[in-house]
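All protein chains of the complex are present and in place, except for one that has been dropped.
For reference, chains read A and B in written order, and residue numbers begin at 1 within each chain.
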């Protein structure tokens, strides 16, 4: 590490890596092992006199203002560098709305005048932290669970799966369970629910979870008295602690539970990587650090494989899990930092760096859903596209 | 209300404070001016080496649940009551080496152990028992457990008992000869 820092001092300045999550923002330098700061994606809005989340927007202008304020906070309060002189690696989900990406690009290039930026998708970045050629990235974010297969640094785009099964789903269920225990008019702010989840909740093994659904529920875990400011305390029952994460595994006819979407993702991948994917699962994201989640997912996957529609189509063998060299929350960030150390920080840039002058000329970002970017150069449709541009 | 105030030798009690009811103040304790100690529900016994700062209030509340004859409110040694804190208790006992920071409020049904810190402006109203070495701070009432009891403020006590007489009229200690025997009785009303 020290060696590379030394080189970075002589060479070009280290690029910064930005992972703007819906709940937490990770920000730091390339080539470092951890982000410099992990803060809530919110800023003090002086006109409204409250903390405002970056993702709270109704118009593009409002989003622009939010991003300007958030980046100002990050650059001048936490990382303390001039935005102009640093390239940026933006780590983002594959499913980031186009408006958000474009606005972020506009903020970075026109407002902060950064010289160049790389847009990197989080599944590939997560896979980079392992160095393994084939990885199945299961990331449980604040809002969504996303499953993507990364095969030799390429995301199998048609197999990407996403469901609203993130930390928010766990919190909603926890509040629901607590209301069953403590009465329906219990109101807890989001950060308290988060704190209760982090401190008390866990995921029980599959056998135990099945017993909860049967007539003879198991002896619940100890209940916890969680003190609240001024209001006394709320009793978090063992049942609530244990069952809060169940929505992730709840199956219905749509087959939209977490293990289901993992298997569906594998099923939609080319047949020759399926076994490898199953043997290289990486569970990451902020919600993944719930105790027992990994074990439960492994058990559920093994069980689901034996059921239709998977039993007839998948022969996967054993599911194996990776451990990324980072905490669950900052895994994608670390990938960005590694990627940036090779690309943006190394000065070579490579083809993936979008420099400011190119952006100013084109005013758009490459995007995998955009036909302009995903039509091969000699495709008959290509000329047609260029014309319409 | 019959005033029966016993001040043991070595205690520094300013004249300009409200003491009502049956109150015993232990040796070495310093009571600043403008303090109110009101023993309306039963006697209050303050042990040695406490500091009770300006505008703090200690009330032994009247209560229906009170036994007859009322149990005294016993406040252990080395407690610090900072400026404008308020303690209303019907439990008979407050442990020792606690710190009640400025403007804190401890309600009736809170039982305070030993070595606790109730942070500035923290308001404890809900019935609860504070285990030993509990620290409460901040508007969100964060709780943590300290490793050891808060160090006692002996230097400060020493200084105060020297300086206070120069600037304030003091109440004279009114219990003299039988002091040793009294002190041995004092810890007895523990629950």
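We adopt the following convention: contacts are C-beta pairs under 8 Å (C-beta built on N, C-alpha and C of every residue); 3 or more make two chains touch, one makes a residue touch a chain.
FYI, contacts and distances are computed from a predicted model.
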| item | value |
| --- | --- |
| Complex member absent from the view - protein name from UniProt, among "Dynactin subunit 4", "Ribosome biogenesis regulatory protein", "Large ribosomal subunit protein bL17m" or "Trafficking protein particle complex subunit" | "Dynactin subunit 4" |
| Omitted-chain contact residue, chosen from A:130, A:332 or A:354 | A:130 |
| Of A:53, A:78, A:101 or A:179, the residue in touch with the unshown chain | A:78 |
| Those residues of chain A which, in the complete complex, touch the missing chain | 1, 4-5, 9, 24, 26, 28, 31, 33-39, 61, 64-65, 68, 72, 75-82, 84, 106, 109-111, 113, 124, 128-133, 152-154, 194-195, 198-200, 202-205, 208, 218-222, 224, 226-227, 238, 279-281, 291-292, 294-295, 298, 318-327, 329-330, 334, 338-339, 341-343, 346, 348, 350, 352, 356-357, 360, 374, 376-378 |
| Chain B residues touching the omitted chain (full complex) | 117, 119, 135, 137-138, 142-147, 150 |
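Note that only the chains that are shown with their structure count from here on.
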| item | value |
| --- | --- |
| Separation of chain A from chain B, taking each centre as the mean of its C-alpha atoms, in whole Å | 53 |
| Residues of chain A that touch chain B when the two form their complex | 227-233 |
| Chain B to chain A touching residues, read off their complex | 123, 125-128, 139-141, 143 |
